[in-house]
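Pasting a structure below so you can have a look.
Heads up, one of the protein chains got dropped from this complex, but the rest are sitting where they should.
Order of writing sets the labels: A and B. Residues in every chain begin at 1.
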Amino acid sequence: MRAKVDQYAEQMAETVQESVHSASALKVMQRIERLEGDLHDPEGARDAAAAIKQNVLDHLAEYLHIFEQRLIAAGARVHWARDAAEARQTVIDICKATGVRSIIKSKSMLSEEIELNQALEHAGYEVVETDLGEYIVQIDGDRPSHIVTPVIHKSKAEISRLFERMGLGPYTESAEELTMQARRHLREKFRAADCGITGVNFAVAESGRVVICTNEGNGRYTASAPPVHIALMGIEKLIPNDQSLAPFLKLLARSATGQRLTVYTQFIRAPRATGELDGPREMHVVIVDNGRSAILADPECHEVLRCIRCGACLNVCPVYRQTSGHGYFSVYGGPIGAVLSPLLEAGRRQPAPASCFAHPGTPSARPSTPVPDAPRGTPVPHPTDLIAPEFAELPKASSLCAACADVCPVRIPLPEMLLTLRARAVRHGFAKLSGAPDFRPFAAVATRPSAWRATVAATRLPGARIATKFPIASLRAWRRSRDLPPFPKTGFRQWWRKREKQK
Amino acid sequence: MSDASRREIFARVTQALGREPRPTAPAPPSANSVREVSFANLPELLDLFTVRWIELGGEVWHGHPAHDAQPSPPPVPSNSAATSLASFLQQNGCRTVAIETEARALLGENTLAGVTLVDLCAPEHRLRDLLFSCDAAITIADGAIAETGSLIMHSGAQRARLASLAPPLHVALLRRDTICADVLDALTRLSPATSAAFWVTGPSKTADIAGILVRGIHGPGRVAVMLL
Partner (left out) sequence: MRAALLLTCLNDVFFPNVGIATVEVLERAGCAVEFDERQTCCGQPAFNFGDRASALKVARHTLRVFAGCENLVVPSGSCASMIRWGYPQLFAGQPDLAEAKALGKRTYELSEFLVLRLGISAWFGVYPRRVAFHRSCHTRELRARDCGERLLSSLREIDLRPVEESEQCCGFGGTFAATHPHMSAAIGIEKLRHLQASGAEEVVSADTGCLMHLGGLISRTGAPLRTRHVAEVLAEAAQA
């Protein structure tokens, strides 16, 4: 089968590709300027962020427990959801219990992951995305193409025509006017909504705070204006205490867009206190698993749960630039998506992980438990072998350039994980892509020096050139847009032998 | 449902980690205590904050002519500062200006010519009518961060979270001695009891439409600080 990501890239409009490319390149530059220009020790901040996130994962049960207690003591309600269906139902139940009719939402990747909007609309609620890019995606029935900048693939003209159709205002090519059209329209929604649903960037265990980082202001409205606030978070969003936020707040905005901080950083602990003139009467935090605990048990891939969704890996990835987020056919795209999507999907189906003992507190990957009787030369099977067949292709959509690892603020070893997932795909026989050679015959030749030398010598023969015209899939793939180099008349080995003889 | 879900999630996490949860809180690793701003003297912090705030598109005045004359200047702004605030508001077409009780008290005897000041009020629908229709709002900032050019605000009695959000223009009254050095510093000052705190780092903005930066998408497009 032809790789879906490659097919998508091929048919993607050049204008879209150009805007994705230039926006990405700009953000790459801004990130470097901001990190190296500002911070005294950017690498130290990354080390600290990675170590803190690893500590959180290694003690996740403890931190979840502390966080829950603090929230409850402060007057917030805590809900737990094992999977997407339960998360959706929990939100609907909260809305039912509080008599909600209209809902505003601010940016939440998790809400997209659990397909919340469709469920809410189906249950009869009005749901409005208020982040400008997400709002545009919503009214156009489209999907976001980037974790941080969702409509990087749309032009001003397209957006204006869309607004015109929706009755927001007359056609205009001014980004400023278009923005004001959206502001006027959404302002009314902020004013009147019964319920606001936000995501969570960081959940601070010790102080019981939900931290939300945004630029537009809709995140503040969503958490402050309606009488009910629902904050959705994955189990892995925890941070130990307020102080430990420091490296994350240093790195998040700088990694994402080259800003020092996002315009608004909210620290929310509780619903409206006595004497306060506004603020939600009820605060609900919905803590969602949906496959994450299965990844937690994965000795080779659990570090992916450190991700803080900054998007830096997308910005620097050469493959992302060719496909935008849509090309990954998943909520999560780019390098992080190529690892997270096959793992999360498999984790959802396999929620009770096989027993796997870790050494808590170690900053590096958990040791995999070796199978004691494995004969020499057999690869050791891993206790968890998470990979979903429908996303098994994604880790192959990478040139393994490792630029993502260079920029990840929490040092997720993405290239290693891509290789691990490729190995799992091969073991399971998933995602057999056309163009990929079979390496068993290669191994047979490459372990026998005389066979190898004979094969190499055969390429010196006059007929060798013709052999490359045979319909060998990988050769054909090469030749689509590249020439193959000529086979030289004599090889290195002949030169060496001659030289040795002369001595 | 939530109880059963909670139990199962904890069971899954426990199984994943291969051990039972411990009763004591874990000790997290060091939070990278590298200070980005190592000086602590107020005049320098003030200068840095001002530079950063202006870079972001914010505006700033001094409530007093000589900013380092006294160690602890009286917080009430001078007459001329109040006058310039008033003319700033007028120039920006701000007729109706919402004002927080504490901010009103801080302005002291000063009046703002040409501007109608309206106190934040209850009940909520009236408050909302005010904040969604007024031209500007004046509130207290509880602090600021020099490193990033951020204002620190807490929710509190007689305060409204939407006051610094809904109007198109926001003026914050900021005491100089509440400016802290950097993010690390600011985090130590996060009140354990406040229901909501927010840091505001410049005017609201977006570049979602074709990558073009536009201010004032949802939050205020103009933000100003008067230093006291």
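Everything that follows uses one rule, which is that a contact is a pair of C-beta atoms (placed from the backbone, for glycine too) under 8 Å apart; a residue touches a chain by one contact, two chains touch by 3 or more.
Please read these numbers as outputs of a predicted model, since none were measured by experiment.
Chemist: With touch defined as in the header, list the contact partners of the absent chain among those displayed.
Modeler: By the stated touch criterion, the chain not on view contacts A.
Chemist: Can you say which of A:Gly141, A:Pro170 or A:Pro449 touches the chain missing from this structure?
Modeler: Looking across A:Gly141, A:Pro170 or A:Pro449, the contact with the absent chain belongs to A:Pro449.
Chemist: List the chain A residues touching the unshown chain?
Modeler: 3, 5-7, 9-10, 21, 25, 316, 318-319, 321-323, 368, 370, 374, 376-380, 396-403, 405-406, 416, 419-427, 433-437, 439-440, 442-443, 445-447, 449, 452-453, 456, 459, 473-474, 477-478, 480-485, 487-488, 490-493, 495-496
Definition applied: only the chains that are shown with their structure count from here on.
Chemist: Taking the complex as given, what residues does chain B use to touch chain A?
Modeler: It comes out as residues 1-2, 5-6, 8-10, 12-19, 21-22, 25-26, 28-36, 52, 120-122, 124, 127-128, 132, 147-150, 155-162, 165-166, 183-184, 187-188, 190, 192, 194-212, 214, 216-220.
Chemist: Sort out for me which residues of chain A touch chain B in the complex.
Modeler: Answer in residue numbers: 19, 22-23, 26, 38-41, 44-45, 47-49, 51-52, 55-56, 58-66, 74, 79-82, 86, 89-90, 130-133, 136, 149-152, 154-156, 159, 175-176, 178-179, 182-183, 186-187, 190-191, 206-207, 209, 215-218, 220-221, 223-225, 235, 240-247, 249-250, 259-279, 287, 289, 293-294, 296-297, 351-353, 355-358, 360, 363.
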